[in-house]
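Only one protein chain is missing from this complex, and each of the others stays in its spot.
Chain lettering (A and B) follows the sequence in which the chains are written, and residue indices restart at 1 in each chain.
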Amino acid sequence: MARSASSARAALRNLLPRLVLSPSVALIAIFVYGFIAFTSYLSFSDSRMLPSYGWVGLSNYEKLFSLRTWDIALNNLAVFGILYIAICCVLGLMLAILLDQRIRAEGFIRTIYLYPMALSFIVTGVAWKWFLDPGIGLEAVMHDWGWTSFKFDWIKNRDMAIYTVVIAAVWQTSGFVMATFLAGLRGIDAEMLRAAEVDGASTFALYRRIVIPQLRPAFLSAFVVLAHMAIKSYDLVVALTNGGPGTATEVPATFMYSYTFTRNQMGIGAASAEIMLLTIAAVIVPYLWSELREKR
Amino acid sequence: MGFLDIDNVTKSYGSVQVLNSTQIEVEEGEFLVLVGPSGCGKSTLLNMIAGLEKVSDGEIRINGTRVNEVRPADRNIAMVFQSYALYPNMTVRGNISFGMEMHGVPKPEREAKIAEVAELLQITHLLDRKPGQLSGGQRQRVAMGRALTRYPDVFLFDEPLSNLDAKLRVDMRTEIKKLHQKLGTTIVYVTHDQIEALTLSTRIAVMFGGDVQQLGTPQEIYDNPANMFVAGFMGSPAMNLLPARLLRQDGVMCAGLKLADGSEVLLPFPRAEGLDRYAGREIVLGIRPEAMTDPEGADRDSPALAQVDLPVDVVEPAGSDTFVTVSLGGRDAIGRFRAHTQARAGHPARFAFDMAKAVAFDPKTEARLA
Partner (left out) sequence: MSIPLSFGRISLYLLLGLFCIYYLLPLYVMVANSLKPLDEITSGGMMALPSDWTLAPWRSAWSEAQVGVEATGLRPYFTNSLVMVVPAVMITTLMGALNGYVLTKWRFRGDTLIFGLILFGCFIPFQIVLIPMARTLGLLGLSGTVPGLVFVHVIYGISFSTLYFRNYYAAFPTELVRAAEIDGAGFFTIFRRILLPNSGPIAVVCVIWLFTNIWNDFLFGASFSDFDSQPMTVALNNLVQSSTGVKEYNVHFAGAIMAALPTLFVYVVAGRFFVRGLMTGSVKG
């Protein structure tokens, strides 16, 4: 009797760690993977205002890709994503290299470059929305200062509005990319750099031939973060342009929200969420796979 | 049956067996050292005795009781880790007290015990410091102090000296030996350092490739290594292992060793008298540097001293001794000469071989023949 009680206690002791982990695993299983499955199912259903379980096959996807708004949203995502990632990387790398020149007050400058990252995209959106507003912002200021021919109305211009989203987003995250690259630069073996200097490499050659190629991991992680932020970006667009003028700055994230919750086209909304997930997974899964495999 | 029985114990991870069936009986009060290169299975065996790793097969008994399923805390063991594993957030006092607290020892008793152990290890003045403020040797003492509070049946040491510098290591080695003599507790001690093994132990298990190669007293292991691995691993400089030929010459068993110029030197080898079936065959002659010395430094009582002139390749003075290298059987052989030897590189010197201390190995099985 005593033996079986103590062996039961031993069994519990062996199970305890997994028991402690299990609530989290259950939550993730239901609320991440279960919900993904549920939304996937809805994307094949005739759901409109409320979830409904009539199977309609691929028709939501067909409708989705025939919608002009979705077309605009995808185009915008492509323009925004490419410019956002490219500019952030170039600017971030440049700032990191500039800051790596044994700058006095480096910590202070770094703090200034990085602080926007602590802000909500809504705050960023509000600040840039009014700053770029031709009626009161930059344009009005220039007029007031006497440059009356100055014109900067991108935020009100259907063709240019998406670029204002790029401007605000770059402002917010380029400091973070700078920090990533700076950490990468600091991780490079100083003796190797000294050796290259002894070999007679100029500063330019040093960076181009030796330093930047070694920043590959930093590039990769910056790319992954930026790509997935670009695809998820919702708050900034809402606060800055609210998808407008018209539908000029619609992106998949705002599209999904409005089709699901305001236009009562839940099936199409679910299908658009599904496309977003697949796009992100295409970037993330290979990355996670290689990261975790190396760790083993 | 011993006090600590390791009975046919094996360990495998998946399909990989890291410890083959191992049988060791440790008597109460013994100081057993498990020694071997990294990956030999010594730490795995220690961790299984501690209960930190599961036994794949076989049985471990402490004081006659099977402990395979007993959790570490209930085995009445204490362990000193390589990194000392002191809790960085607690003071020295807290570190020593923690185990007693976990076992429900009342506070006054804990205090008394801490004072006693601290006194024994001379760390009383350190009790209120954090581990981060201690030197390596002090941490080592605290780790031992923590283990000492338990009156354990068995003390386990996992390479406790390997993080110390050379000088301190020698000092702490002596202290551990003193402690064992004073307390008389059974100790199992893992190290990769053969000198530690020889100086500390009452018995040594030399391990390699998941097997115990030889289990015996330090003397047995040093004088009569069971195979070429043990011969090469134990002792520094290592035993010379020289390809040789066994032959009977004028009715006496001799070992023939090739010199660099192609000639052969014959050394009478009385220990090989029983090995007639090996006569005329290749063997490996094992001879320790101190059995290959200048005639003046040789053991005059040896029953089998053979003197030969050999051309010297290298002379390395090392303070108390001088090491002299010659080519024998196609290998470099090192002899230990007295400090003020006249031997000079490029010139012949007279060697005295104490063949009573030489051993012979089978070159194929690597096992000792004589």
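Everything that follows uses one rule, which is that contacts are C-beta pairs under 8 Å (C-beta built on N, C-alpha and C of every residue); 3 or more make two chains touch, one makes a residue touch a chain.
These numbers come from a predicted model, not from an experiment.
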Whole complex considered, the hidden chain contacts A, B
Specify the residue from the set A:59, A:157 or A:221 that touches the hidden chain.
-> A:221
Looking at the whole complex, which of A:158, A:194 or A:232 touches the chain that is not displayed?
-> A:232
Touch criterion as defined above, residue of A:140, A:188, A:210 or A:248 at the omitted chain | A:140
So that we can see where the missing chain sits, which residues of chain A does it touch?
-> 13, 16-18, 20-21, 23-25, 27-28, 31-36, 38-39, 42, 51, 95, 98-99, 101-103, 109, 111-131, 135-138, 140-141, 143-144, 171, 175-176, 179-180, 183, 217, 221-222, 224-225, 228, 231-232, 234-235, 238-239, 242, 252-253, 256-257, 260-261, 266, 269-270, 272-274, 276-277, 280-281, 284-285, 287-288, 291-292, 295-296
On chain B, the omitted chain is touched by residues 50-52, 71-74, 77-79, 81-83, 85-89, 98-99, 102-103, 146
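Going forward, only the chains that are shown with their structure count from here on.
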Chain centre separation (chain A, chain B; CA means) in Å = 59
Seen from chain B, its contact residues with chain A in the complex are 69, 71
Residues of chain A that touch chain B when the two form their complex = 7, 10, 13
